[in-house]
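All protein chains but one are shown in place.
Think of it as A, B and C in the order they're written, each chain with its own count starting at 1.
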Amino acid sequence: MLAENRYGKSLVRVARLKRHADRNDFREWAVQILLRGDFATSYIDGDNSKVLPTDTMKNTVYFVAGHSQATCMEEFAMELIDFLLSRNPQVSEVEVGVVEKAWEPLEMSGVPHPTAFVQATGEMQNSKVSRARDAHFSVASGLDDLVILKTADSAFEGYIHDSLTTLPESSDRLLGTSLRASWTYGSSNPDFCAKRKAIRNVLLGTFAAHRSKSVQHTLYAMAAEVLKNVSEVEDVSLVMPNKHYLLADLSRFGQDNPNEIFVPTSEPHGYIEARVRR
Amino acid sequence: MLAENRYGKSLVRVARLKRHADRNDFREWAVQILLRGDFATSYIDGDNSKVLPTDTMKNTVYFVAGHSQATCMEEFAMELIDFLLSRNPQVSEVEVGVVEKAWEPLEMSGVPHPTAFVQATGEMQNSKVSRARDAHFSVASGLDDLVILKTADSAFEGYIHDSLTTLPESSDRLLGTSLRASWTYGSSNPDFCAKRKAIRNVLLGTFAAHRSKSVQHTLYAMAAEVLKNVSEVEDVSLVMPNKHYLLADLSRFGQDNPNEIFVPTSEPHGYIEARVRR
Amino acid sequence: MLAENRYGKSLVRVARLKRHADRNDFREWAVQILLRGDFATSYIDGDNSKVLPTDTMKNTVYFVAGHSQATCMEEFAMELIDFLLSRNPQVSEVEVGVVEKAWEPLEMSGVPHPTAFVQATGEMQNSKVSRARDAHFSVASGLDDLVILKTADSAFEGYIHDSLTTLPESSDRLLGTSLRASWTYGSSNPDFCAKRKAIRNVLLGTFAAHRSKSVQHTLYAMAAEVLKNVSEVEDVSLVMPNKHYLLADLSRFGQDNPNEIFVPTSEPHGYIEARVRR
Partner (left out) sequence: MLAENRYGKSLVRVARLKRHADRNDFREWAVQILLRGDFATSYIDGDNSKVLPTDTMKNTVYFVAGHSQATCMEEFAMELIDFLLSRNPQVSEVEVGVVEKAWEPLEMSGVPHPTAFVQATGEMQNSKVSRARDAHFSVASGLDDLVILKTADSAFEGYIHDSLTTLPESSDRLLGTSLRASWTYGSSNPDFCAKRKAIRNVLLGTFAAHRSKSVQHTLYAMAAEVLKNVSEVEDVSLVMPNKHYLLADLSRFGQDNPNEIFVPTSEPHGYIEARVRR
């Protein structure tokens, strides 16, 4: 029995250039479109009569981009969803995911260049927007691969000690992570680009300032501060792997290591996640 | 308000060598352990008194491996879960994910070498096992990155044509995918390694033999055949991206292309998924 | 002053299907073309009058594939080089690199399926062929990412001990590597596919059988055996990173570890390379 199904197109890459008098704006997105609807016969009988080809979804991305009014990726996703629902009665719900490559103007001597850009970060901004027919949009925006580190105000003490414990307690350790965050908005349509910027600032500011007793402790503080500062946000989910920086054991070589030389490791790593809501 | 949380250790790599008279057995796993339980105070107050350090979870993997009776990864996951639940009353549920690197004996002139191995495939075997305290194990096994292709018996015709359609219909196209499959077992404890092998064979045999009218059509047939042939399986989830092989347009150069020369592409790609259950 | 330059097209992906009465043959290649020649003015003055666009090189790959007589990638590379040299007098030398995705027939109950294939390995077969105008072809074929492991007949003892030594000597350790090999042929044109298979077999057979005193020791034996067994080969270059499997220290937990439980690591790793010639 067919319990669940969806299908669509992934990694549709599109870039949009807007020429202004004093500068160019440039956005680059990778779009995924997923449809749910009256498709059971395509699975069970190979009946394609209600199937919108994924190739046509790709064309849809470029066609809609050609006359899009969107500034932020969330708005472009909404345009795509409305377009697809309006033309395809067999579709009951559309989900659009967008990942943005972060192009920023090249700065020469502190001045942003008007037409040259640098992909200044490995960090990714993304959003997942969906709407069922006759329902409201559901918007979950986020970011991924934001690699951050604090070299002060981080401890890990007072945990369980048992026969398999080898970790020494530390009142002053490095705390590094590759942050993944997502947050949902209520039914309002805020200025998504401005809200994203504000949320990112709260996350980073809290990470930097927090007197951390554990990754869990800092993760919760970061999420709670977002809810406190950005009223449009309904809930916040954070994933913070603990990318360990182990103190190098130099005593074997007769050398002191006053918390200065570390061995960064990627395997294994801690994994902490939580969702915090109003 | 803390809505959900879990934490643990990822990418704990462990290899186990068993020496027999006539050959060695070698298994290599990457293990992830995730705990749920009475951890709210660690997030909210930084109280670590109930926190089992993730470093200790890493040690646990090696300690349990040292006297493990497990042959298949599913059994090792169960041993880890039982061990962690029995020693940590604050934990309400443990989830263990295992990914296996597929080492196979090197074949020399058709004879498997007793002590030399090759990682013969990029394909990954995996499993996710969990148990809440006082509950049964829940086992979802699977595989990922199984890259397959059929060069006959694949068509895609009769789909919707609208103003954005550019895809030509095809009664004979290549169908390539990178299969991700997972399936759940009922409460029984079958021979997990044997069942995995049987399920993989059914998936591949059906893919090869099916007269495909679409990816959806073949995906459903593959899942349905698993349910038909392997009684221990409760449901099957398949993800089959459509890794397109586009017919090269040689007519521009005055050359014929009788379905022989193709352009493999990775961006964009179709995405098809479904879950089929009894 | 312009000291050296070359340009071309990378990652031109092409697949070729040949339909036989009893089975299909399927090959998939990623091609790189690089040109050297009279191109200084394009760099210095922006004069494109002698520049063959890289887009045209891409088209060349498909056009030549459309009537290619090649079976092995080395032969296809030669066809491309001859075609480009014959049409572009400003080009003095063409280099073509090919990487093959290893598609093999799906085996159902030991029988190869005629039209279904599996990419059965992460291993890559490749070749780099070049020719200067009026000169012979130079052919360097190879393979990469062949991940192998031996669990017997491997030791590492008798090395230098100094104040920074912490590695224990071992008369019985695991030896794992990800082999990269390349070999050059003399001016003859052997059956490249058959020779590749023979060389791969010699490399693997020697790796499996060798009584290894170090990675260096085994690497040299493998290369020397190729030269001894395959007369068309002029020299062999091997790179063998030492992908360490560290013995897990279970004594901390009161447990014995009779060379059975290991910690696979990827960072850091040893790196051994050599070139062996007649």
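In this text, a contact is a pair of C-beta atoms (placed from the backbone, for glycine too) under 8 Å apart; a residue touches a chain by one contact, two chains touch by 3 or more.
Treat the numbers as computed from the prediction; the structure is a model and nothing was measured.
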Hidden partner chain, touching residue among A:153, A:169, A:191 or A:234: A:153
Option touching the unshown chain, where A:24, A:71, A:92 or A:165 are the choices: A:24
Touching residues (missing chain, whole complex) on chain C: 1-13, 32, 34, 39, 42-56, 58-60, 63, 87-88, 156-160, 162, 164-167, 212-217, 219-220, 235, 241-242, 266-278
Missing-chain contacts mapped onto chain B: 163-164, 166, 252-253, 265-267
Chain not shown, touching residues in chain A: 13-18, 24, 26, 28, 59, 62-63, 65-67, 103, 106, 108, 113-122, 146-153, 174, 201, 204-205, 207-208, 245, 248, 250, 253, 255-257, 259-265
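Convention: only the chains that are shown with their structure count from here on.
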Geometric centre distance via CA averages, chain C-chain A, whole Å: 37
Chain B: positions in contact with at least two other chains: 13, 59, 63
